[in-house]
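The complex appears here minus one protein chain, its other protein chains still in place.
For reference, chains read A and B in written order, and residue numbers begin at 1 within each chain.
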Amino acid sequence: MSVRSGKAPHDDWAAALEIDDLTVAYNSRPAIWDIDLRVPEGVLMAVIGPNGAGKSTLIKAALKLIPRAAGTVRFYGQPYEQVRGLVGYVPQRGSVDWDFPTTALDVVSMGLYGRLGWIRRPGQGDRESAMHALQQVGMQDFADRQISQLSGGQQQRTFLARALVQDARIYLMDEPFAAVDAVTERAIITILRELRARGKTVVVVHHDLQTAPEYFDWVTLLNVEIVASGPIAATFTPDNLRQTYGGRVAYLHEGQRIAGLEDE
Amino acid sequence: MFFVEEVVIQLLLNFVAREELNAFLRDPQHTATIVGSLIAVSGALLGTFLLLRGMSLTSDAISHTVLLGIVVAFILMGSVFGQHPDLSSVWLIVGAAAAGVATVLLTELIYRSGLVKQDAALGLAFPLLFAIAVILVSRVVSDVHLDEDAVMVGEIGVAWANTNSHCLSGCESVTITPDDPRAELTRQCTNCRDLGISPRDDKAEFTEICTNCGQYSPAQAWQAGFTEQEPALVFWPKSITVMAVMTLLTLLAIVLFYKELKLSTFDPTLAAALGFRPTLLHYGLMVLVSLVAVGAFDAVGSILVVAFFIIPPAAAYLLTDRLPRMLVYSSLIGAAGAYTGYDLARGNLLGIANLSDILAGLNDLFGLGLSESWDSSISASMVLMTFFFFLVAWTFSPKYGLVSTMLRRRNQRRSFDHQVVLGHIHHHQGSASASEELAASTLYRHFRWTPAKMQRTLRQLRARNLVQIEANLVSLTERGETHAHQFRETQLTNESVGE
Partner (left out) sequence: MTGNDKLTTKNRRSDRSSDRRIWLLIAAIALVATLFVPFSQFVLQVEYDYTLRTVALGGSLLGIVSGVLGCFAVLRRQSLLGDALSHAALPGVAIAFLLAGRDLGLLLIGAGVTSWLGVYFIRLVTGTTRIKQDAAMGIVLAAWFAAGIALLVYIQARPDASQAGLDTFIFGQAAAIVEGDVRLIAAVGAVAFIVLGLFWKEFKLITFDPEFAGANGFRVNLLSLLLSTLIVAAIVLGLQLAGVILMVGMLIASGIAARQWTNQLGQMVILSAVFGAFAGGVGAIVSAVDADVPTGPLIVVVAFLLVAVSLGFAPGRGLVWTLLRQRSDRRLFAAQTMLQDLYHYALDHGRADLPAPEPFLVGVRGATAREGLRQLQARGHAQRSNGAWMLTPAGIEAAARDDRNHLLWSVYRQYGDDLALPVVGEDRQQDIADVLPPAAVAKLEYKLDTIRNAAASSAQQQPQTGAVTDH
């Protein structure tokens, strides 16, 4: 997985993910609009915004899963195709059929398919690293469980393990905290912090304003356009939130107090 | 049914003479077109609701399994009453309706087990019921009406020949008894065969038998010369009555329960909350579908009928957004398909082209040696014409057609491109990176567009006086500024607040 050394046009700091002028439209209506975003290496970043703000669209467009109307996306200064191995992806849990006949371990080893490339099959070593990833999310006991017999949180952790096994440098996660139990939420956040400690970059679509300041150190506020992006202390301000969520900001005060933002 | 036909005939005779009516009905084309249109209209009306409920393929399943209902009723009738019923018998219709409901129930049973997905449940249920029906047909039933060809294509072409005769005047039916002077009596040897002797033998015993005794219908009586006056008869095809009744039932149900059907189609939960029993409506709809399918079975067979449920509503769906219009349009499209389909079976495509000529042309070009007279299934041709109208609607629908969509997309894409560029300039104007982001010669790179596309877009924007280029630096004009602002106000903020 060698990264070809390419020069990034904006070299103020090393950007793990760099998005320029990205616009995505569904039926000629903009879902995200002229996004400029730089995610520095090693941060744990939340993408926050109201429903329909284009949070998932942003991630999918970055991974070229949906066509872009305009703009460029670079990971470590390279187009996505050349650095696929450096990028891990956790889709929304609802995007697959959990009744599929396969085990948790097998789902995790799917994370290795991209590295294996065409036709080659996963071997014993691959199974071991999949098992190790399951262990990391506390799921080793469920390795041979059929995936429909897992709880929602366990399914989410399986997805997370599948991304871990990719051993990427940057992870994009689409709502990993959506509808999970407390155990899973804690397990996920532990993993996220471990990833950051190992110098990985993590971008998480998140919808819970209460927990955002506690979990993340970087934030992008998105509502079709970028409202603000930067370190959470400086960016997660009532002003910016009001700009993101419009008039519905009233109930946020509670969350900010809990998060200790009013001290600042 | 007989009585209904009588009333209708009396009504019609106010406008046409009896001979004309008979001649009209005896023309295969007329009867076939009438029956086909009735099938098409009732199918289209029901199919509209099926389409909107996402249940189009349920009609496919039901039309297959109606065969099972018919066969089972047929066998039961045979063993209970000792006679096989006519295909328009009420019992067959009841059996078919039951089979239709059974299909839906079986599907739901399989699906409810939670072990099988919905599409697979349907894909399991109806092949099974149809398979049983086909086995029964091939093993038990040897009647011509239930052979495999009839299952496939029906007999709409000969629907005119299967009639009830209605007598208007001179309706003297005659019964000849041995006492009647007109009776022809003859003697027959009763023991000749047993004893192997000739009738002239002394031991031969004789009995008197009547060769022409029995009941004579008015027509038979006249032909046999028992009556003076020729009876005035009208021969009314049974299929017309059956399908007319089904169509009327469908119409009646839709008119009466229009509101309930609409609500339970759009929002079953609300319908249930308001006490409209969506499940009951669901099964009612399924019963109607089964009735139309069994009524149509005789004419178009078990499989082609599904076309009348699915294709016209799909075409109408592309033409209008409103339910009442959709019902009307799909009925019209179905009827038009039936009307023009008869001609297609004889090779005539809407009077534009003749298939026989095309076949001849193919033979000339490639030397295929194909038979040059096109004479094919009427029911299949009706389906093909309906499909043709679907293609027309798909291509030319003013709102959802391919052509109009293509034109609209092109316009939208152009105006969207304009907005993207305006938005970009607006975003970066006056910022530190402006010189890098807004250089006219390299602007295309920021969008990953081709230089030609960017040039074209900039040209159009300049023509609209929205941007200006000075020293290779693009900037918004005053007008462009307002334009970009307006767009942000309407498009972007609405989107987020609206959801």
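The rule is simple: a residue touches a chain if its C-beta (ideal position, glycine included) is under 8 Å from a C-beta of that chain, and two chains touch if they have at least 3 such contacts.
Bear in mind that the values here come from a model prediction, so they are computed numbers and not experimental data.
> Check the whole complex and report which displayed chains the hidden chain contacts.
A, B
> Among A:102, A:211 or A:237, single out the residue that touches the unshown chain.
Answering carefully, the residue with contact to the hidden chain is A:102.
> For the chain left off this view, which of B:374, B:416 or B:444 is in contact with it?
B:374
> May I ask which residue of B:128, B:158, B:272 or B:328 touches the chain that does not appear here?
B:128
> Consider the whole complex, including the chain that is not shown, and state which of B:25, B:93 or B:110 touches that chain.
Counting the whole complex, the residue in contact with the absent chain is B:110.
> Could I get the residues of chain B that touch the absent chain, sorted low to high?
With respect to the unshown chain, the touching residues of chain B are 51, 54-57, 59-60, 64, 110, 113, 115-117, 119-120, 122-124, 127-128, 130-132, 134-135, 138-139, 148, 152-153, 303-304, 306-307, 309-311, 313-314, 317-318, 345, 368, 370-371, 373-377, 379-381, 383-384, 387, 390, 394, 400, 402, 405.
> In the complete complex, which positions of chain A touch the hidden chain?
60, 63-65, 81, 84, 87, 89, 91, 95-97, 100-103, 106-107, 110, 113-114, 116, 118-122, 138, 140-146, 151, 153, 162, 181, 183, 186-187
Going forward, only the chains that are shown with their structure count from here on.
> Take the average of all CA coordinates in chain A, do the same for chain B, and state the distance between these two points in whole angstrom.
50
> Help me check something: in the complex, which residues belonging to chain B touch chain A?
Those residues of chain B that touch chain A are 117, 409, 412-413, 415-416, 419-420, 423-424, 427, 436-437, 445-449, 491-493, 495-499.
> Mind listing the chain A positions that touch chain B in their complex?
Going through chain A, the ones touching chain B are 9, 20-21, 23, 25, 27-30, 33-34, 36, 49-53, 68-72, 99, 223-225, 246.
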